[in-house]
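In what follows, a single structure is set out as structure tokens and then discussed.
Only one protein chain is missing from this complex, and each of the others stays in its spot.
For clarity, chains are labelled A and B in written order, and residue numbers in each chain start from 1.
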Amino acid sequence: MRAEEILRRIGEEKPLVHHLTNYVTVNLVANVTLCTGALPVMAHAVEEVEEMVASASALVINMGTLDPQWIEAMLRAGKEANRRGVPVVFDPVGAGATSFRSRMAHRLLSEVEMAAVCGNAGEIATLAGLEAEVRGVESLSGDAKEAVRGAARALGTTVAATGPTDYVSDGGRVFAVSNGHPLMGRVVGSGCASTAVIGCFAAAGGGDAETIAGALAFFGLAGEAAAPLADGPGTFEPRLLDAIASLAGNPEGLEGRLRVEEVSA
Amino acid sequence: MRAEEILRRIGEEKPLVHHLTNYVTVNLVANVTLCTGALPVMAHAVEEVEEMVASASALVINMGTLDPQWIEAMLRAGKEANRRGVPVVFDPVGAGATSFRSRMAHRLLSEVEMAAVCGNAGEIATLAGLEAEVRGVESLSGDAKEAVRGAARALGTTVAATGPTDYVSDGGRVFAVSNGHPLMGRVVGSGCASTAVIGCFAAAGGGDAETIAGALAFFGLAGEAAAPLADGPGTFEPRLLDAIASLAGNPEGLEGRLRVEEVSA
Partner (left out) sequence: MRAEEILRRIGEEKPLVHHLTNYVTVNLVANVTLCTGALPVMAHAVEEVEEMVASASALVINMGTLDPQWIEAMLRAGKEANRRGVPVVFDPVGAGATSFRSRMAHRLLSEVEMAAVCGNAGEIATLAGLEAEVRGVESLSGDAKEAVRGAARALGTTVAATGPTDYVSDGGRVFAVSNGHPLMGRVVGSGCASTAVIGCFAAAGGGDAETIAGALAFFGLAGEAAAPLADGPGTFEPRLLDAIASLAGNPEGLEGRLRVEEVSA
């Protein structure tokens, strides 16, 4: 679905997006969700995650600050989401940084069916066992698109690898997204924030590669709109929220400003 | 007590306000407390909550992100606060959203004597078993004031139901508060923040309905002052903190700008 149409639908339906996320960027994630037009809910108790996700239109699992209690909640929520057809978006933050994280990421991927997996190049590489190839994404090498396509095939889901250019693939088609601004990399949590936007888009449009690419382009465009109003990373973050809210509230004509290119062939 | 006088007292006494709150909005809650003139402390270990609350002038229990370990801390802190006459303010975030939350809210209400309970219309309705009637608060129906009065009687404490108009009642008198700005609803945690302000007011002035209404009016007025300086929800949040600090630091003449109306009859 086109991003304009998805944003219009989010604004009308105000879907509930359930986040199981980290405590470092949780406030930003919640505000990004609200600014995109959805309703964020953060609930992690194993006693309630299944009931909560049953009311949600998407589940976002972000393993930024993981511990065993949270893994249990993520597994329960993810499985219930699968049973109910609620799309699950997974951000494997720090996969590869410790063996615990890599192991937990693999466990989540094996027990929960993800609608989309979104991470930086290194994280995606670790998960897909494609380190050498996917590293190319960061340097925009010629193999980048093949690497992301390979990761999508290996994981059996839509994969988004973020970087100066984002690549999104479902294992067949590949999209390159070139919206964005360097200041986005200077704010803690911009990766988590982009996954939150993907969660909102998935709530209204599902997890196909074009929808996910549209989410990243929309988020990148908000960064472009915010940057000229900021004097540094500190003032950029509130401006980014303003831009997300402004663009999501008035999606008319947005499509022409999104730089999504299909690079499948 | 009048809001001006309470703010002056907060500024002089710098009361310690102990929060057991959620990790989504905890930073905002702490900053709102500090801007109002009180000293926030966030400590949740069961090993120390009783000793910490013994130094506090108010305890705020916000169940936004609940799990069993926190419930235990909330019960211990609440009971110790009761023993020492420290007013307890309760924000039943998400009551009604899952049965776990509703059950835990009822447990807290049955084991801890609250000086005030503050939530949105749906949460208050769930707790008081008055769903049909209290929903009216959101649409400002004619029955709103009766519903909040009924909730206060059912819960045996001061109740504040927030919305475009806030209603506060002790079961007898009812106050309507019409300060505020729509941008407040577009920032994650504005409900938590209003409860934090109530906690500060309760620390200096106790939990009577007029004091709680004054806290909400003060918070709403800060929102009104902040809104013209913001370009969206992102830039609104820092402006809201500035406005709270500015108004709390110079409460002179504040009273005339607070729109609190007694609607008891």
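Operating definition for what follows: a contact is a pair of C-beta atoms (placed from the backbone, for glycine too) under 8 Å apart; a residue touches a chain by one contact, two chains touch by 3 or more.
Predicted model only: the values in this text are computed from it and were never measured.
Note on the undisplayed chain: of the listed residues B:E51, B:E111 or B:E262, the one touching it is B:E51. Interface with the hidden chain, as seen from subunit A, comprises residues 22-25, 27-28, 64-68, 94, 97-101, 186-189, 230-235, 237-238. Subunit B meets the missing chain through residues 23, 26-27, 30-31, 34-35, 40-48, 51-52, 55, 69, 229, 237-246.
Here is the rule we use: only the chains that are shown with their structure count from here on.
Rounded to a multiple of 5, the Cα-based rotation taking subunit A onto subunit B is 120 degrees.
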